[in-house]
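This report refers to the structure that appears directly beneath it.
With one protein chain removed, the remaining protein chains of the complex are shown where they sit.
Presenting subunit A:
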Amino acid sequence: MSHSVELHQVGMTFGQTRAVGDVSFTVEGGEFFSILGPSGCGKTTILRMIAGFLTPSEGQIVIGGRDMAGLGPDQRPTAMIFQSLALFPLMTVWENIAFGLEARGVSKAERRKRADELLKLIALEGFGERMPGELSGGQRQRVAIARALAVEPQVLLLDEPLSALDLKLRQHMRAELRALQKRTGVTFIYITHDQSEALAMSDRIAVMSAGVLQQVGAPRELYDNPATSFVASFVGETNALAGKVTSLASGIATVETSLGAMHGKAGPGVAAGQAARLYVRPEALVVSAKGGDNRLDATVERIDFEGAFALAHGRLDDGSELVASISSTKLSDAPSIGARASFAFDRRHAVVLADG
């Protein structure tokens, strides 16, 4: 079992700027853990603190039960994959992979053997003598992973390593990274601003905003039960209806909006009388539904065909927009553009969260 990583009230201040404040979470050994947030939210700062490139202003980082205070990046059981990959362009692929072993004084024959094993692991056998510049983006990506794995880290830290790849390759590498993580059993901490990447790969995700940890949970949990309005709107697409909580009963909150009373699951800390928003996903909205208590009448403005589904944009009577997704197979039943239609949703598929 590889090492767990614990953060206890970690904070980081650069000059006057509070980059990260009071972040605590635990990554289990062997877990694929993502830190998700928009750029500038402090996720890279957290990763660099775990790696040992930055010393937290406060708090404690514990890896495998050991406090990491005072240990440099070379003394920690972590290895980092940089956003730019940072392969050494003047060394061959195998020298790149074996660089960590070279630094540890391993003999050349042994290094070469280990590099060949790793090249096999990343399916690049026979590429050892090439230079990194001669490889494709995806191959370089894999070499960077092999180089990090060569030092047998307990924890692999990945700083948006797929961001430079094109979409198709990125999707392919997602699956490959996931498989590699399962095979090696190494704890992965993965930084990304791409929520679909995080949802597809991770065992659990920490969502960050403006240096503050918003929520930690499994992908489904974040998606279905966001704890804050930031998580609700950042993770996946959503529609928000503003209003005021009028009543709260057995986990269901009623929100009085300008379009009438709506019901949804009450999020954490929601109380009657609060200003709140009701969030409902496009796929939870049923267009042209009859009956039901959560119903919104809108004019269909346009329908964007996306392939597997289409997005119907409706204009509500208060002027705000509502987006519903319609499966492509059901598209023939969709209302025509310019027509009035009702968008309905089940109260179990909507979440009510306090504003703020």
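Just so we're on the same page, a residue touches a chain if its C-beta (ideal position, glycine included) is under 8 Å from a C-beta of that chain, and two chains touch if they have at least 3 such contacts; residues count from 1.
To be clear about the criterion, contacts and distances are computed from a predicted model.
*Asks:* Please identify the absent chain by the protein name in its UniProt record; candidates are "Cbb3-type cytochrome c oxidase subunit", "Copper-resistance protein, CopA family", "Succinate dehydrogenase/fumarate reductase iron-sulfur subunit" or "Binding-protein-dependent transport system inner membrane protein".
*Replies:* So, among "Cbb3-type cytochrome c oxidase subunit", "Copper-resistance protein, CopA family", "Succinate dehydrogenase/fumarate reductase iron-sulfur subunit" or "Binding-protein-dependent transport system inner membrane protein", the name matching the hidden chain's UniProt entry is "Binding-protein-dependent transport system inner membrane protein".
*Asks:* Among A:R111, A:R147, A:R281 or A:R347, single out the residue that touches the unshown chain.
*Replies:* Only one of A:R111, A:R147, A:R281 or A:R347 touches the chain omitted from view, namely A:R147.
*Asks:* Who touches the missing chain here, A:R104, A:R302 or A:R348?
*Replies:* A:R104
*Asks:* Among A:G72, A:G126 or A:P268, which one is in touch with the chain left out?
*Replies:* Checking the options A:G72, A:G126 or A:P268, the one contacting the hidden chain is A:G72.
*Asks:* Under the stated touch rule, tell me which residues of subunit A contact the chain that is not displayed.
*Replies:* 51-53, 72-74, 78-80, 82-84, 86, 88-91, 99-100, 102-104, 147-148, 150-151
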